[in-house]
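Quick one: the structure is below, questions incoming.
Of the protein chains in this complex, all but one are displayed in their positions.
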Amino acid sequence: MIDKPRDYCGIFGIQNHPDAALLSYYGLHALQHRGQESAGIVTSYFDEEKERWIMPAHRDFGLVLNVFDDQEMFKNELKGRAAIGHNRYSTTGAAKNPANIQPFRVHYHKGNIAIGHNGNLANAKQLRNRFRQEGVLFQSTSDTELILHLISHSQKETQIEQVLDALEQIEGAYSLVMLTDDKLIAVRDPNGFRPLALGKVDGSYCVASETCAFDIIDAEYVRDIEPGEVLVMDQEAGSDSEPESYHLDPEYGTDTSQCIFEFVYFSRPDSKIFGENVDKVRRNLGKYLAKEHPINEVITKDTGDTKPIVISVPDSSNTAALGYVHENQKLGYECKYEIGLIRNHYVGRTFISPGQKSREQKVRTKFNTVKGVIEGRSVIIVDDSIVRGTTSRYLVSMIRQANPAEVHFLVSSPPVIGPCYYGLDFPDPKELIANRYGRDIEEMAKEIGVDSLRYLSASGLVDAVRESNVSSGGYCTACFTEKYPVPVNFGIAKEENEIV
Amino acid sequence: MIDKPRDYCGIFGIQNHPDAALLSYYGLHALQHRGQESAGIVTSYFDEEKERWIMPAHRDFGLVLNVFDDQEMFKNELKGRAAIGHNRYSTTGAAKNPANIQPFRVHYHKGNIAIGHNGNLANAKQLRNRFRQEGVLFQSTSDTELILHLISHSQKETQIEQVLDALEQIEGAYSLVMLTDDKLIAVRDPNGFRPLALGKVDGSYCVASETCAFDIIDAEYVRDIEPGEVLVMDQEAGSDSEPESYHLDPEYGTDTSQCIFEFVYFSRPDSKIFGENVDKVRRNLGKYLAKEHPINEVITKDTGDTKPIVISVPDSSNTAALGYVHENQKLGYECKYEIGLIRNHYVGRTFISPGQKSREQKVRTKFNTVKGVIEGRSVIIVDDSIVRGTTSRYLVSMIRQANPAEVHFLVSSPPVIGPCYYGLDFPDPKELIANRYGRDIEEMAKEIGVDSLRYLSASGLVDAVRESNVSSGGYCTACFTEKYPVPVNFGIAKEENEIV
Amino acid sequence: MIDKPRDYCGIFGIQNHPDAALLSYYGLHALQHRGQESAGIVTSYFDEEKERWIMPAHRDFGLVLNVFDDQEMFKNELKGRAAIGHNRYSTTGAAKNPANIQPFRVHYHKGNIAIGHNGNLANAKQLRNRFRQEGVLFQSTSDTELILHLISHSQKETQIEQVLDALEQIEGAYSLVMLTDDKLIAVRDPNGFRPLALGKVDGSYCVASETCAFDIIDAEYVRDIEPGEVLVMDQEAGSDSEPESYHLDPEYGTDTSQCIFEFVYFSRPDSKIFGENVDKVRRNLGKYLAKEHPINEVITKDTGDTKPIVISVPDSSNTAALGYVHENQKLGYECKYEIGLIRNHYVGRTFISPGQKSREQKVRTKFNTVKGVIEGRSVIIVDDSIVRGTTSRYLVSMIRQANPAEVHFLVSSPPVIGPCYYGLDFPDPKELIANRYGRDIEEMAKEIGVDSLRYLSASGLVDAVRESNVSSGGYCTACFTEKYPVPVNFGIAKEENEIV
Partner (left out) sequence: MIDKPRDYCGIFGIQNHPDAALLSYYGLHALQHRGQESAGIVTSYFDEEKERWIMPAHRDFGLVLNVFDDQEMFKNELKGRAAIGHNRYSTTGAAKNPANIQPFRVHYHKGNIAIGHNGNLANAKQLRNRFRQEGVLFQSTSDTELILHLISHSQKETQIEQVLDALEQIEGAYSLVMLTDDKLIAVRDPNGFRPLALGKVDGSYCVASETCAFDIIDAEYVRDIEPGEVLVMDQEAGSDSEPESYHLDPEYGTDTSQCIFEFVYFSRPDSKIFGENVDKVRRNLGKYLAKEHPINEVITKDTGDTKPIVISVPDSSNTAALGYVHENQKLGYECKYEIGLIRNHYVGRTFISPGQKSREQKVRTKFNTVKGVIEGRSVIIVDDSIVRGTTSRYLVSMIRQANPAEVHFLVSSPPVIGPCYYGLDFPDPKELIANRYGRDIEEMAKEIGVDSLRYLSASGLVDAVRESNVSSGGYCTACFTEKYPVPVNFGIAKEENEIV
């Protein structure tokens, strides 16, 4: 996919490790694909001289490698055996406001507390209005800050009770890492929208949005944080002690609803999320795509001896394309996986760039065709999803210039038709290609400029995911089906609070 | 004076002028001596397209000329016909925290509001504790933010009522400029600790800490904001309308207590504050100094034909030194005003520099003696005040190297003995030279290395000020007399909130 | 390949186009893989008001996208219908010296002249010494500057004659773009070490190191600049006129010696160099690798139903790996192309980073394994080359952690054994793995940690290249064979001139 929803956030936390900040840095780097706008790490340590807990923070706009460009800061500044980190691509909160860079950190009457959030609260607007009426002032335009106000306004006795009190008042999608003076708290909302895994390194527990953050620090994967679980890792307890678990009740009538788009596009193929290898699921999507649309039903031209070729849009659809090829070969249909598009990795993702006047120049800057591979062939492009369709169209026109016999476009997920209220920032529904062309696939194919356009069906998508991930609970497919598992009050109106 | 209390803040505001931000910039530049750490301007305008009020801000660390280094920002960014500005040298609030740069600006349920503050709240600690217990989170470590929380938490109906409600809850020293969507509000605390004047330019009202900010923009001085006055300048009312005045009651048993140190050292000699020209008052201080310590009683050596010379520590004591010379001449005592010290203006004031390991190198970097002037003469140094005395000592030793016949030190104010709780940041009382040497003037003279040290008496100080400024109310002389007009709860403990 | 020689330079030039600088920018971006340290563009235009030619330059350290981060500069600053551009990774010249950023630009008695260079002069030391003895002072530590001194010191009449005079005095590898007031000059050394192609866009001629720079601006490929060709594109002549060609004689006894490493690793697979598609050649390298080492001779373990898998080190060996798989399949050997390694593209190439204390952490930061793909399989890694071998070793150890049945390493080129004196910056020959282990393949395999290590033979390499590129001349294989086509005087001793 090349014109995809905005990525949102990666979170990481670690307790009781002498290199807490440094490991967080590597973890955030591995999660860079989940948010390239800003990065931050907060640690906690007890200052013997000042006789109080200190919670240093380093946060800035930019990639992890740029924000943390001086290794000294891990020794001198970000001291402590516990740390949390956050990569952001904002879904709410004005992008350019530095006050929106997470983790947030405050001091209140119970001590320090810091928070990093992946997701989107469904009742943010109500909560914000309630607080505004009370006269509460906000530092940021982010819904994450609401959680801190809920905690600091809680009348409960202990910090843990205050945190639970606060979490019971929020709805929607939230995987959280929180740091108090001496505790690391990892939370996954009762519906389990966003992933969050528990790992272990050198005997210390860590948590991360995806397990690729464990691999980079040689941590082992222990298990997922369960939907509704609040896991408390206490520093005082020492590294041998087991974390303590609390549980939040789901909203009445709602079920586990893990984001299926994580498998389709967001997560890295080398990660395990929702208990399964992303690579394996994505390969299965290719397999089901082949079952629904075997290549012999796709191609229409006879190109003689030269087999039809399957090319991916690198790198996100590589695995699905390979899965498609291998299943076709298994089914006895001749085809070859080829590298027909080269991606220039010196650009950030398309959506990152501001301005973006010329989407065409953008695509051309990012991709080039390998002409010899394409010329005279039946070309099947496999992509993971189509959102607006405008960049797909230009990509196809580039491929056409290399003179293929025909071009077909296969998508390893159904058409995107609805907005996401749980942490993804798709464009306005009116801009989605499926909506612009009344969900008429032929019209959409014409728009994109291909000989045919085919999608994986919604049931095929769910079956493909379930086949490879039997044990796991339910999925949210709202962006493909408009079935929203948790009612939403349409978030924070951005403009209203932008100026704070 | 060369080792003086930290300067604190300059404020400026203007309503209903097409160049509101630009004039604020010039005003702040003229007030630069009141705070060199950071500068900021906030404006307000109604965005016809978005159909709401916008309150842009530009704030940063640095001098006014550096913070506003691109003239385009006055057109493109800081739009609007109303503006407030602020120069800061922090008295409370950790210096390096960017969240402490004023003016503060928030959005709450009644609209936007911004504030710039010169002074120090006496009951900040109580207010902060009260809010903390309620769960309120703070953006900054500044006591100024408390005023915003008081306003936003007020249950009153209108913004003006809320502002008055908030002001009634605070004590201590505060001259304020506030900006709401459509109103500029100027406030001076009931004791009138800090100056604040009203001016007019092109028919528009403006306010500033000192009138030198009016001169630079060709505004005329109208009058002072009165102690306890809350002056509201409404944009909607148009530029012809008169501002509306509200009045705060002083604390029971307290009286007008204008900071006498503003006349002694802080304000610019070309300004008018508390209704009088600073130059005139400072000249009078020199005159009273001559009355108390005529030069013939000071000098002890016979230098033949060469008259004794009076030199100032440039530039702050120039006027008092001239006043001292002229009064002596009037009294018939021979002496000459001379330029014996050259100041290198490419340094900021001593206290600005961080680290400050070597006060001696600092003095040497900033001053040099004019040797030919000093050699063989009886030298009388006139300075406006002495705080720690360490830099005075080094300055004297530099002068000694130029071989004067003798060196006497005259101070145009009494010894500083007590801390200021109303906006000045003197060093710890134990560090004050008067306290270090048990207020024994001879010991202090020895420490500084002069043949004699003489101060203006406290009564002489007040008489000198009153003589030139008959009409005005009472003065706060607490730093010289330890008579504190308003009880203080010792402010915010800095460390406690630093980490927020 | 992951621990490869330093990339060096990409060059671009365009004559008689209204968007000369902007197209150069896109061209340089497409050539970013050839040098990530610095980037620069120089243009030329006649200023009607000043009545003389102006040659503006914009050059800085960083990637093309960062150096040219303000689109306004293409209109306001880099005016003119002719431009040259340069990406650098320094081979000679201290990296951090801003004076070494190309294109160089000088004004001398014949007018302005600018130059961008890809390559390395073989007689730089002699030339430099000669000039030094004459008292010539150098701006940079780059050998490129010598060409400018040769031109400016030339006694010839016209600039073209001076350029030819200078070129006749230099030896070694040089593809050049030069800009005089009104002429663009493209040069390829008589041996043709480095690539340089001629293209055409909107009727205007352009030149570039690789044709991927043409694709991004929709230019068509015309032909290669020939070895020894000096092509002059005159602005005055207008865009319709044909460029004029001059020819340099090769050194006595030397032959065309195009860098075969460009095909092996350097150039982009979507480029055409030396008259052939890189992708096609690289695929052929995989094919010849399969011929020499068919997979059934490589694998030793029986993994039952699961086929052996071939994985590439992304992205540089993707094509060779695919070629290897397809040829094996053609030969009837079962195997599958799989994505077993994921590359994190948020890092620059390994060698870019300064310090580089921990090569291991570096590899781990850049690559991760897809565990499900590797587990239990016979894994064949295909890489394009091995230099030091240290990162290969670590990569293999990462793969081992994913529990493959066995791991074999195939390289689509012969062992690197000798330094390059023509523009590549391999590590010291003693550090090359082949030399460290006496060219004993089994020892090298042990060092890397694989069950077997196999290389393409030198003859296989040349055959593979020739098969796909019949028409082209000879190749330089010196790094693999130590047969150096042009004698070298060991360049500039870096230290000697570093301090200039």
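When the chains are written out, they are named A, B and C in that same order, and each has its own residue count from 1.
To be clear about the criterion, a residue touches a chain if its C-beta (ideal position, glycine included) is under 8 Å from a C-beta of that chain, and two chains touch if they have at least 3 such contacts.
For clarity, every value in this text was computed on a predicted model and none was experimentally measured.
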>> Let's see if you follow the contact definition: name the visible chains touching the chain that is missing.
In response: B, C
>> Tell me which of C:E48, C:D70 or C:E134 is the one touching the absent chain.
In response: C:E134
> Who touches the missing chain here, B:V232, B:L322, B:I380 or B:I399?
Replying inline: B:L322
>> Using the touch definition from the top, which of B:G253, B:G304, B:G372 or B:G438 touches the missing chain?
In response: B:G372
> Of the listed residues B:E262, B:D279, B:D383 or B:D451, which contacts the missing chain in the full complex?
Replying inline: B:D279
> Which parts of chain B are in contact with the chain that was left out?
Replying inline: 26, 29-30, 32-33, 36, 63-65, 212, 215-216, 268-270, 277, 279-280, 314-315, 318-319, 322, 326, 336-339, 342-347, 361, 364-365, 368-373
>> In the complete complex, the non-displayed chain touches which residues of chain C?
In response: 50, 54-56, 105-109, 112, 132-139, 148-149, 151-154, 495, 497, 499-500
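In this section, only the chains that are shown with their structure count from here on.
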> Using C-alpha centroids, which chain lies at the maximum separation from chain C?
Replying inline: B
> Taking each chain's centre as the average of its Cα atoms, which chain lies closest to the overall Cα centroid?
Replying inline: A
> Busiest chain-chain interface by contact pairs, anyone?
Replying inline: A-C
> For chain A, what residues touch not just one other chain but two or more?
Replying inline: none
